[in-house]
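Here the complex is missing one protein chain, while the rest keep their positions.
Note that the chains take the letters A and B in the order they are written out, and that residue 1 is the start of every chain.
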Amino acid sequence: MSALGAASGGGEGINPTASIIGIVIIIAALAITAVMAAPALAAVIGVIIGGALIGFGVHFVPVGGAPAAMGQSPGIATGVAMLAAGAGLAGLFGGAWAAANPAFGIAIVIAAGAVGGGLMMAITCLMVNIVYIFGMGIPAASGKVAKDPITGDSQAEYKSQGTEGHGLPFVSYVGGVIGGLLGGAGGTLIYYELLQVYSAMLPAMFNASAEEILPIAVSLAGIFAVGMFLVNAVLAAYNITGTIEGPHDPKFKRFPRAVIGCAVASAVCGLFAVLIVVV
Amino acid sequence: MTVQITASTGGIPHDKLMAAGLVGSVICLYLTYLNSATGTEVFSFFGGLAAVFALVWGTSTIKHLCSYGIGTGVPSAGMIAFGSGVIAMLLATQFNSMYLTPIMAVVFGAIVGGACGFLANNVMRMNIPVMVRSLTEMAIIGAIVLLGLTAVMAGGFGFDALSVKTISIMGILSTTSFGASLLGGCLIAVSFMLGGIALQHPFNACLGPGEKQDRTLTLAAECGFLSMIVVAVISFAFVASFAAIISLVVAIAGWYYTFVKYIEYSKRDAYAWLDAKPILEPKGED
Partner (left out) sequence: MAGALATVAGAAEDTESNIGSQGDPNSQVQLAPQMGYIHRIYNKAVSGEPPAYGLWVTIGAGVAWAFMATGMNPVLAIVIASALAIFVQGVYAATAYLGRTSSLAKFEQPVYIDLLKSVTSVTMAHAFVAVFTTVSMCYLLNAALGHPFPLPLLGIVWGIALGAAGSATGNPFYGKERQYQSQMFGAGVPISASGNIVRYAEAGQRSSLDNGWFTAKLGGPASGVCFGLIVFLELWRTVLFEEAVGGWGAIIVGVIIILIFMIIDRYIETWARKNYGPYVKAEEASA
């Protein structure tokens, strides 16, 4: 990803008018669903929650972007949306596998997706630290706080001169794992809800049995989940405007905007996804 | 110290490109309906041309948006375009029986893209003047490119047609399979990624103070034809070989032409075109 460009917008605080309009849109979407496809109402609500989870989770992931690649700032040296997408999709993979087993209820499926995403982040963050510490000889240090909120380690004297910090201090690591958990859970929830809707409605459309129609349901739900995941992750990335160190970063406080925004986007997308089997 | 994201000004205005792109791609999409009119699949390649039109338009949109500085990378713009576009496109395929799919794709794309733009600009407070319009355009472009590439793969874009594939056994009996169909095999994923990268690549790759519009737009067309080559190869699984070969030939020819043109423009714009020469320190140093 190219480095930052000219000054970006990114005002602080919540915009109340826009948030209210957003909530109105959510209600409208739910209303349309109730009218046109009443059985799918629970699914759209599930999709909205899933999107909100993704938006929230993205804020936990420590991303440093281009400066992190040179040991100039803490975090993982990749783009926000893409790293979150990688973890969330790995989680979706695990969740989809669990969903394929009809004996498993929604709780297990979501948990499987969450663990899948969290596991990927745990491994990736660990390897990142290994590379920094053993490959480059740099200890982890945060540039935004004086002491790590979880471990209490002081940070300032471990920061090399002329940089903003580097690596993944423990709070960033934990943040990354939480981000993976939430992202995996959110993506899997979207997938699961859509899968339920499609498995129920598609057989009638095609005059075929549920098993025969299953590949279509899985693929449709899968690609919708991927698409919605990317939309939510990019919207959340826009909220973060570039880099964030993790839950201790002051930018983290912006997350309510992202939750609202992602919920609305998911409502609109979820409505469309459900209309496909109704129209 | 950050890299400058600068781009050229002047050249063909964005509105003109948008009009040409929108009209051109929708016309090409409608031309694929000649397939059902003639009962063949040889006109599938018009879908690829529609995708090329839309990508050229989209490159201009991304350039327009990024010149205001969005604070994150260019590739994520491509991803959100296609994320919203795929949703619009799939819903639009349900309207195929009334020959409305391309128009509905534009309408649905506008709705989803407009919503995302509104959210990004007002709820996330990015406060970029062209944000809402740009994301709207990009969602439409995403939906059109997906429709176009799908048309090349499958010969059409009706939801029912995309879900079922007839397989003949022993040449006589035939049975329908859902898993072997385009939707069942999720080949949309291929169009998704192809379009997502192709949309943001031209601007991202030509980034720099010396960016020139004609070079960037040629690269956009080249990416479109390159994507068309891939889906033409995939189409061998869905359409008659003859039709697939036509799509492949059109794609390769288009790609070759735009690629050569692009190299020509690069040569024109580069500071120096050297072969195995050492580093030239810039003049005025030492």
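The definition used in the following text is that a residue touches a chain if its C-beta (ideal position, glycine included) is under 8 Å from a C-beta of that chain, and two chains touch if they have at least 3 such contacts.
These numbers were taken from a predicted model, which means no experiment stands behind them.
Among A:Ala18, A:Ala43 or A:Ala85, the one in contact with the hidden chain is A:Ala85.
Remark: the omitted chain is touched by one listed residue; of A:Ala18, A:Val58, A:Leu189 or A:Val218 this is A:Val218. Residue-wise, the contact with the chain that is not shown comes from A:Pro169, picked out of A:Gly22, A:Gly57 or A:Pro169.
Although one chain is hidden here, its contacts on chain A can still be listed: residues 1-3, 65-72, 76-79, 82-83, 85-87, 89-90, 92-94, 96-101, 103-104, 108, 111-112, 115-116, 118-120, 122-140, 146, 151, 153-154, 156-163, 165-166, 168-170, 173-174, 177, 214-215, 218-219, 222-223, 226.
Residues touching the missing chain, restricted to chain B, are 1-4, 73-75, 78-79, 179-180, 184-187, 189-190, 192-194, 196-197, 200-202, 204-212, 215-216, 219, 222-223, 226, 229-230, 233-238, 259, 262-263, 265-267, 269-283, 285 (touch as defined at the top).
Quick note on the criterion: only the chains that are shown with their structure count from here on.
Rounded to whole angstrom, the centroid-to-centroid distance between chain A and chain B, based on C-alpha atoms, equals 25 Å.
Interface of chain A with chain B (complex): residues 1-13, 15, 17-19, 21-22, 25, 79-82, 85, 206, 208, 212-216, 219-220, 222-224, 226-231, 233-235, 237-242, 257-258, 260-261, 264-265, 268-269, 272-273, 275-276, 279.
Remark: chain B residues 2-5, 66, 68-77, 79-80, 82-88, 90-91, 94-95, 108, 111-112, 115-116, 118-128, 159-160, 163-164, 178-179, 181, 183-186, 188-189, 192, 204, 207 touch chain A in the complex.
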